[in-house]
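First the structure, in the form of structure tokens, and then the observations on it.
Of the protein chains in this complex, one is absent; all others appear in place.
Order of writing sets the labels: A, B, C, D and E. Residues in every chain begin at 1.
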């Protein structure tokens, strides 16, 4: 099969162009615009000097995330969740995923009774908004913790692993990396993978939207994801000046 | 390692005792009590003679699911979601999973403009309520469609594949099948797998709650799940008198 | 008139078959399945080691109740209240009734600053779910308090009176005891009565859904209820091994 | 016992001063201010030229009621239900009671596919607001229907029975008629009775808030209520110029 | 132009008949019925012996307001906000305006850690309900503070300025004072003005609902408002016996 079967002309294992812009907005302790092709997400990290009730007095911190889409970030306008008075199941699922993934990246016991609050807001969507959110939020969180270090509040950024995320899927019968919207709308299987810089899995969420898929496809998808995430973590570290 | 390291004394690849009781309540077209050890879920399937707005006039059916837990199905009482005025993110995530999994099992174009509504209500929880819900709902849905066949409304049960679900996880460093509550509370990784009777994947949702896990563990978990699900689908078919 | 005019063939003053199953589920301090003919309600009693704000520091306890129906406990499926985001007026009315009735049964000043939380969840409905809830919750509450006695927390079960509840109504012109669904849907008057083992009234709630009823009918309904409740309280005490 | 044991000095069977002011506000088809001593309720009746979905096309009408209290109608200010975002269980219970009671008064099949909407808003509370609401709403509804007659829409006011309501209770051991707030706060039993001009019962809702009460007390309470309601219906008819 | 071009026959700078009835209901510390022609609003002022969280321990008081309309205060019945489960944007806008206006009237640092809660409930609407609410609430608040003075809690009513409010607008091309409903429904511009007894502005909210208006019209509207408010404040002070 020609490599050009993907609508974007990308190779099966090719990421979209990734751009990470730090200090994107002024007020947040960490603020990153992540662009993955036409998908654009503002990820901010805010430090709150308290923890939720269930952690009070335990001497450890917390990290949590919220996710939203601007109503016209999408092809046709979506209802504004604030106006509808509730977050959709999809939104809640995504923000729970972001929170779990980032809690795997940082040592919650190493930054005191504080909460790191991540906000991932999609301003333009073209597929892969949840994985872009995780990849961008990692950098925003790192920046926010760096600020605590600079202010002398903690001794070091409490990072355990870098984490990044990517989607893989089966598009027209072929496993491919980093689905864009056109591919995502027309794929049989969509899997989101979150991994560490050690190449270990934090989350795997795969759904056969069309035909169920066999073990060989599963293995190929995991290979593609593992490889893509390694490149994303390289970009995160470059962006932070750690390489 | 001794086989007896699991609190329940089960082997690493051993399911809990499974019991499927059909016609558990009177009114629903399909009604199944599924017991997986001490986890007990009532799964009902109701036929509604209409489809949601987005499908009207398209000549096809729909299948959807809701999930709930009785407030004292758990060790300590949970708030009643109806009283709190909203379903938690966890509940929404689970009912979306059940719906997607069962939509993979049936041919939505083969039962007219009807909705099959599944309700999975946990009356006693001991780990694995979402996978038990899927496994039980398969049988309840089959019974509901059988009733449509008996009433002459459709020619055959519109089943594409049987699906069942099970959890696997890494407990004290060892991959095991079918986590109960004690194991689940203390495990590093928890993965829910939904597969068809052809051995294909419908859903894979794995989370490293403690340490991230490597590819070898991933492979072992998929093996355990694949094997457990084959046994569950055998039990489903036995219960329905299809074997 | 023949005794057999009731659809069930019961005599006008005949209760349905009543079954009380204690320890129905594992986790709750008290857990009772009450079956009144085809009406089945799980009543659990949970002890919470605190009281609502308005009672804090007053040295007394509290008792409250919630009520729900599984969506397909009824002939046609009802919306799930948790999904709709609010409890109906009917639900609230019923759970307020259960709470008031059971607060009449126990001495709130005799079990410390604790809350007894009752949950009555209907898994199959055939009329009389609110009265079955009260009758079953009495036994569940007794069991929960007994556990506090066993654990040495309180000296005795703080019971003032046993209470039970039953419906009476005017079906096809004749006052009858314990309406089932078919009768309830077609009756002129429906009255729910809660009484103590001393034969005193705790609650009387009568509604003329069709024709208003005169004082003679009122008297006959009260007679039927008084007699039925005496038998129910006998069954409660038997079930608890107090007779 | 002296007649003066009641804080208000009223005899045990004495109503408070009742005043019915028709055309109290300008816009509603029926608008009545009912004053029962210091309890003041504005009852409006509005005609809506449609029926709820479940009655569409059946050729009959509907009647429904809503109830509210101004936040400072009471001794200490209550939260505004609109600001809290929901009606309390008490409010819903009361408005359901008002609706059922008034549906017993009118022939729903005799005024076409219209809805009579009653609004009972308490501007000053001193006990007995729900029964005052019913008694006042009867007059407001009659006025609204009279306007339909005047406009030639229907031939006659579709009244089946007049209904009125009153509370009775056991205050300091003695059954009394028409509890005011001071008595209500300190009574053992509180019962609301709704009856027709034929002396038949529409609703009986009695609650033993303190000691449960015996059959003799029940009978005395029913006597007091029956007598009080006869006088209230006389006042309603006088107010409407029907006597 | 003839003075009689206004539907009510009023001169362009003529207020409707204003009536202020103090002590309108019994329970509130201040309770005023304000009637501006056919617009009638009950304004109550309640003293709460605490402040919102953001002011705790700061030694100062707070003043806040809520606004509501009885469902049938208007020409056609509006939905009850408590039943709909939320206050409209219009309601929130109005109650925020009332709160800000009255906070300008009183010295929040001169009555201790207390909250003055204003409730403005429209029982009959004929235009100008928000300005009537402000004008009436001023008197109710004054009365409530007077009661604190009488009880010896504070030394003097903590009034800084009297405030009152009125609407002005462009009706059929001519600026007029105090729009009633008929005029308001058919006007090009509607402006609400809140001023102090020193003739200073507290709030100006003008909206061109039809044609935008020029500076000359703006000036004329401000003149009309200034003059009307002076007369309203005179009436407020007369009503309070301060003149």
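Definition applied: a residue touches a chain if its C-beta (ideal position, glycine included) is under 8 Å from a C-beta of that chain, and two chains touch if they have at least 3 such contacts.
Please read these numbers as outputs of a predicted model, since none were measured by experiment.
Novice: For the chain left off this view, which of E:14, E:60, E:74 or E:92 is in contact with it?
Specialist: E:92
Novice: Which listed residue (A:14, A:124, A:146 or A:174) would be found touching the missing chain in the intact complex?
Specialist: A:124
Novice: Specify the residue from the set A:82, A:155, A:198 or A:230 that touches the hidden chain.
Specialist: A:82
Novice: In the complete complex, the non-displayed chain touches which residues of subunit E?
Specialist: 86, 89-90, 92-93, 95-96, 100, 104, 161, 191, 195-196, 198-209, 211-215, 218, 222, 226
Novice: Would you write out the residues of subunit A that touch the absent chain, in ascending order?
Specialist: 25-28, 31, 38, 40, 42, 44, 46, 48, 66, 68, 70-77, 80-83, 85-87, 91, 117, 119, 121, 123-126
Following the convention adopted for this analysis, only the chains that are shown with their structure count from here on.
Novice: Ignoring subunit D, split the rest of the assembly into groups that are still joined by touch.
Specialist: Minus subunit D, contact groups: A, B, C | E.
Novice: Among the other chains, which touch subunit C and subunit E together?
Specialist: D
Novice: At the interface of subunit D with subunit E, does the proportion of residue numbers present on both copies reach over half, so same, or stay under half, so different?
Specialist: same
Novice: Just curious, how far off is subunit B from subunit A if you go by their C-alpha centres, in Å?
Specialist: Distance between chain centres: 28 Å.
Novice: Give the residues of subunit D touching no fewer than two other chains, as numbers and ranges.
Specialist: Expected reply: 86.
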